[in-house]
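Here is the structure we will look at.
With one protein chain withheld, the remaining protein chains of the complex are depicted in position.
Just so it is clear, A and B label the chains in written order, and each chain counts residues from 1 on its own.
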Amino acid sequence: MIKLSKLSKEAIHAIIEDSLAFASGKRLRSKEPIFVANLFFENSTRTVVSFEMAERKLGLEVVPFSVQGSSLNKGESLRDTVKTLESLGLDLLVIRHPDDNYFHDLQDLDLSIVNAGDGTGHHPSQGLLDLVTIKQEFGSFEGLTVGIVGDVKHSRVANSDADALRRLGAKVHFSGPEDWFDQGAMMNGTYRNFDHLIPEVDVLILLRIQHERHSSKHPMASQEYLTKYGLTRSRMEMMKSGAIIMHPGPVNRGVEIESDLVECDKSRIFKQIENGVYTRMAILKHELEGRGFEFVPWE
Amino acid sequence: MIKLSKLSKEAIHAIIEDSLAFASGKRLRSKEPIFVANLFFENSTRTVVSFEMAERKLGLEVVPFSVQGSSLNKGESLRDTVKTLESLGLDLLVIRHPDDNYFHDLQDLDLSIVNAGDGTGHHPSQGLLDLVTIKQEFGSFEGLTVGIVGDVKHSRVANSDADALRRLGAKVHFSGPEDWFDQGAMMNGTYRNFDHLIPEVDVLILLRIQHERHSSKHPMASQEYLTKYGLTRSRMEMMKSGAIIMHPGPVNRGVEIESDLVECDKSRIFKQIENGVYTRMAILKHELEGRGFEFVPWE
Partner (left out) sequence: MIKLSKLSKEAIHAIIEDSLAFASGKRLRSKEPIFVANLFFENSTRTVVSFEMAERKLGLEVVPFSVQGSSLNKGESLRDTVKTLESLGLDLLVIRHPDDNYFHDLQDLDLSIVNAGDGTGHHPSQGLLDLVTIKQEFGSFEGLTVGIVGDVKHSRVANSDADALRRLGAKVHFSGPEDWFDQGAMMNGTYRNFDHLIPEVDVLILLRIQHERHSSKHPMASQEYLTKYGLTRSRMEMMKSGAIIMHPGPVNRGVEIESDLVECDKSRIFKQIENGVYTRMAILKHELEGRGFEFVPWE
């Protein structure tokens, strides 16, 4: 699974249903030994541990792979490394890589690639876990209003979330610093004034400021960001009663959101993390069933 | 389990009994899948591998966690990282951290923390494995004389060992460089001249010099330390016939102890390492049973 945009509405719905079944306690395991590895060329606690948990809950064999200790440091190309792992008997790789579309010359190989983030491009498992969390809350996407706020341009989540939400029947708006808005995003939703948008949304998705991706040309003090584009208590109180707050994490406390709102009633931030494991189980099952592997109930 | 001093005498005895049962070949495994991770913010071969062995021998699922690859490098707090791991479904974390009392704001979370060492504070699994090794040797703590020698001030072991030994009925004395003696230690035992102490002890615990924790104000040549406070052959020959030598490791050979005494008849240094695995199995069982998990015989 490379991009959320490549998945049909039917496939998205099937993965959401499986995720919700796993969230309700359904337990499946692979019938045969299946060998997987996680190749993370960028740091990430939650994503890599989330995939590890999902893999183990499905009974997969997780083979450790250290990017630091790899032959990539001897100048081997990513394709040759992946082809080597294919020959070694790996059935599926989860890859996060700083290059956009790193996967373009890997797709003919005889093993599954699950994209766990490429550059500022795609992050389908994050997109899907956002959808799962929204479906779990509201039961449907039809008629929902979703606001996506912040660093739209550098976010791997903003555009793929917006595209999928729109396809599933929700209405999407963007906000945040205007020069962080992306022309591409305009296909999926309009740019809105933050304070006008707040009372309308059912779902407010706050994006993480990617400090590591901004040049020094855009320094903005944390306090200034919070005041202009962050979720303060007064803004939270303007939200509808059933509305929820989401954030892909890790949260910059006091920047995108006031620190003590992270665990407030409206927040689904830790619920998203929990759902991420179930969503990744569903994604792995989807990919591996597509390669002919079978899953059976535990015990 | 955070501190040895928080454990009742009864709990200590129960853990020692379980440890000795595991040492005698008893095999238990968790009934349900239990997910654990080891977060080591300081290097350690023996402690981390010892926990890994213990976890696997109990049939736990050990999820890899790389401190280098974690979001802590993106500025996330330890509490947020631990809370994320809780949401991801981890049931228990083993943590070693350079900060004293790093766990003070983690204890309300809904997962178990096993402290594998905090700053110069506590190291309960080391303390317990020392107790297990002494119990295994002597059958009881009543009436034993224990000498703890060396870097008392910077040792995570000295004070917690001394407190527990005293509570269990042993008499404790300290020795080593006088300015490395700690006021806090005086509650649990007296400072003694090393050569006077040697013939009295049943158990001699040599502490590792924490080179990494001393400022350059206390340089002492290895040879000088060995001569004044180390276990030389002539000192070893002054020990009682049934007395034993212990050291938490890794040994600085030729500093705390003459190199060829490390494997002598009186030494239990490698026995301690072996017992460490059984002790950590007992600790993990104790913690997890406290959370409602059950263990059953293998097969």
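By our rule, contacts are C-beta pairs under 8 Å (C-beta built on N, C-alpha and C of every residue); 3 or more make two chains touch, one makes a residue touch a chain.
This one's a predicted model, so the numbers in the text were calculated from it and none came from an experiment.
S.K.: Just name the one of A:E76, A:D105 or A:E142 that touches the chain not displayed here.
M.R.: From the options A:E76, A:D105 or A:E142, the contact with the absent chain belongs to A:E76.
S.K.: Among A:F40, A:F65, A:Y225 or A:F295, which one is in touch with the chain left out?
M.R.: Here the residue in touch with the unshown chain is A:F65.
S.K.: With the missing chain put back, one of B:L93, B:I134, B:L207 or B:V277 would touch it. Which one?
M.R.: Result: among the candidates, B:V277 touches the missing chain.
S.K.: May I ask you to list the residues on chain B that touch the chain which is not drawn?
M.R.: Missing-chain contacts on chain B: residues 40, 43-46, 48-50, 52-53, 56-57, 64, 212, 249-253, 270-271, 273-274, 276-277.
S.K.: What is the set of chain A residues that contact the non-displayed chain in the whole complex?
M.R.: So the residues of chain A touching the unseen chain are 33, 35, 37, 61, 63-65, 68-77, 80-81, 83-85, 87-90.
Here, only the chains that are shown with their structure count from here on.
S.K.: Enter the angle, 0 to 180° in steps of 5, of the rotation superposing CA atoms of chain A on those of chain B.
M.R.: In short, 120 degrees.
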